[in-house]
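The other protein chains are all here in position, but one chain of the complex has been omitted.
All chains are identified by letter, namely A, B and C, in their written order; residue positions are counted from 1 within each chain.
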Amino acid sequence: MKILFVGDVVGRTGRNALSIRLGRLVDRHEVDLVVVNGENAAAGFGLTLDIVREFFDLGVDVITSGNHIWDKKEIFEHLDREPRLLRPANYPPGLPGRGSGVYSTAAGIPVGIVNLEGRVFMNNLECPFRCADALIEDLRHQTPIILVDFHAEATSEKVAMGHYLNGRVSAVVGTHTHVQTADEQILSGGTAYLTDAGMTGSLDAVIGIRKELAIERFLTQLPVRFEVAKKDPVLCGVLFTIDEDTGRAQAVQRIFEKIEQ
Amino acid sequence: MKILFVGDVVGRTGRNALSIRLGRLVDRHEVDLVVVNGENAAAGFGLTLDIVREFFDLGVDVITSGNHIWDKKEIFEHLDREPRLLRPANYPPGLPGRGSGVYSTAAGIPVGIVNLEGRVFMNNLECPFRCADALIEDLRHQTPIILVDFHAEATSEKVAMGHYLNGRVSAVVGTHTHVQTADEQILSGGTAYLTDAGMTGSLDAVIGIRKELAIERFLTQLPVRFEVAKKDPVLCGVLFTIDEDTGRAQAVQRIFEKIEQ
Amino acid sequence: MKILFVGDVVGRTGRNALSIRLGRLVDRHEVDLVVVNGENAAAGFGLTLDIVREFFDLGVDVITSGNHIWDKKEIFEHLDREPRLLRPANYPPGLPGRGSGVYSTAAGIPVGIVNLEGRVFMNNLECPFRCADALIEDLRHQTPIILVDFHAEATSEKVAMGHYLNGRVSAVVGTHTHVQTADEQILSGGTAYLTDAGMTGSLDAVIGIRKELAIERFLTQLPVRFEVAKKDPVLCGVLFTIDEDTGRAQAVQRIFEKIEQ
Partner (left out) sequence: MKILFVGDVVGRTGRNALSIRLGRLVDRHEVDLVVVNGENAAAGFGLTLDIVREFFDLGVDVITSGNHIWDKKEIFEHLDREPRLLRPANYPPGLPGRGSGVYSTAAGIPVGIVNLEGRVFMNNLECPFRCADALIEDLRHQTPIILVDFHAEATSEKVAMGHYLNGRVSAVVGTHTHVQTADEQILSGGTAYLTDAGMTGSLDAVIGIRKELAIERFLTQLPVRFEVAKKDPVLCGVLFTIDEDTGRAQAVQRIFEKIEQ
């Protein structure tokens, strides 16, 4: 079976790219489940209810997220109500939402999805490694097919997570840096791994943001207000082929699609 | 003309990979100039005089580096004496060494090389963007062919540097994260760009370090002593084809070579 | 001669404290010059034109600031026009405003004021030590009386600056942590030093912010919106007595005033 994972969708540019290309990708690759990281979908910062619905209407099965999920307050109550919308599991107890779930493909195959956030250069969260241990042990009672979106900054933390979960999950894919890495591989235990899926949004930009503004922030160190860039949209992601009986990855293929405007 | 850039060489594993594969790559691609980032070549931390000589004997033309260049004190005097060994240019004034130079290919083509370090999540250095302005203006009086090794952590800072230098240099290649990115491209002004060249060392590892030790550090938060990993050596880098009259990039090709042991 | 320095004024609570107590302090201590850090005066974040005027009406001679000075865009043009309003000098070139100046007491004594920002755990600025060298050399041609407001997080960077400028300025006072330190001293070269002047605002709070909100941010790691606290206002600062002929400090006295509401 095949899972298509789409990296951080940035603003309207990214949403348009998803809207234009998702159906074609699903058809071409006979995708069984679509997971999209949506933490930047609302003008670059967070998610709204309308965008969540838009994603589901496009055929997205599960939305993962990251540190920006908390940017728009209106999403908080939806995090509690909508099981197909995840936020990193290793935030402190008591917060809205959940960080994992089991979802079903059209053919009825159960798939576990886990969303975690790194701590290096990021928020002060609970240990993502131990959090993964607990969630995965639980999910494995329900299905051997498990995908982890590890939303993290440092390559060391992401690669370490890949090795740490090797043999226990079907795939570990990183998000957050918005630049796709070229290190897709299947680790010794059958876990597919990619350090970062990349971003879905404008390529003629600084990780989806208007490049003039990003450069200005670096040059001035002032709190420049960021805006989503529009030119040269791309869809970045990764396609995992997984043995549905064992949960072992059979193939991992990076997706990088330029969208004709 | 062609420049081969090789990403951070990690310890003996990386040096062996370089030794085994560099000659073949140079021959196969008819490389005119070889630039190697060597900041991790001495057991993962810094460089020694012996390793510098070893690199030059292998056919390396210029060694760039990064934050780890200062780890071994013995290299300090060599930084002053050896023009083919660079350290990031934007360290404070008064330090040993230099951050740029002009080098000649066998055919006598002059090539400018610039080494810079990012500031996001790293050291408190001088502005790498302004430092680039000054160095590049100077180098362009000597040659239109200029390559920049931007040793930085944050993708945003690296991508911003690519756009900032677009049209002024032949290539901007990032180092430091040790994971090769898949975003090679030629920007509108003729500048080839890749966010990170990746690492030359053990792939069955956490960015070149023994994976058990890296995972232990994440799990315990203790100051675990790192050791270079040995298994599954790879050579990561990027090959730039540059118009020698204009300095514009004509092609950019990622290099990822598994080394048979 | 005597300089009264008042630590970061936080919101209306801090402005009220300043308004109630400044005149009395000036009279009691026969203060010749009043310097106030105002980076948090506008609802905790930045400064407005109205507040700048309010401060000058209260008898403030010079306003210093820090990282929050850029929070309210309306202040930018005033930074260019108003020489009595400083922002840290070591921001990149080309920004609005200035980081130092020479001001005159009522008796006509010239006093140099320098505002710098630290880099440890803060913004990526130019080296505050080298920036201090240049500014102080220039100011010393105009007056031997120089006060430095070093707005920084890490005690190590602040104490290092004190020793670095020892013998070259009359006083180095730290700001930014909002907690007054107890290490007032006159260093060997005649430079008065205090690591942090503390904050002017609500003491029944977390560095001036409503304590419930600050605690909530630590507990949840969410982007909680901060509000200025109101209870138990205090005015924190430090009084420097300086020999007006030599510029050497003769006394340094911490000020901690509870304001009756």
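Operating definition for what follows: a contact is a pair of C-beta atoms (placed from the backbone, for glycine too) under 8 Å apart; a residue touches a chain by one contact, two chains touch by 3 or more.
Keep in mind it's a predicted model, so treat the numbers as computed, not measured.
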Visible chains that the absent chain touches, using the contact criterion stated earlier: A, B, C
Option from A:119, A:151 or A:210 whose C-beta touches the chain left out: A:119
Contact residue for the chain not shown (choose from A:20, A:43, A:58 or A:127): A:127
From B:125, B:148, B:169 or B:182, residue that would touch the chain that is not displayed: B:125
Residues from chain C at the interface with the omitted partner, ascending: 121, 127, 129-130, 153-160, 163-164, 177-183, 185, 188, 195-196, 198, 203-204, 206-207, 209, 211, 214-215, 218-219, 254, 256
Residues of chain A (touch criterion as defined above) contacting the omitted chain: 92, 119-120, 124-127, 130
On chain B, residues whose C-beta touches the chain left out of the figure: 70-71, 91-92, 94-95, 123-125, 219-223
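We take it that only the chains that are shown with their structure count from here on.
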Euclidean distance of C-alpha centroids - chain B vs chain C, Å: 43
Two or more partner chains touched - positions in chain B: 127, 130
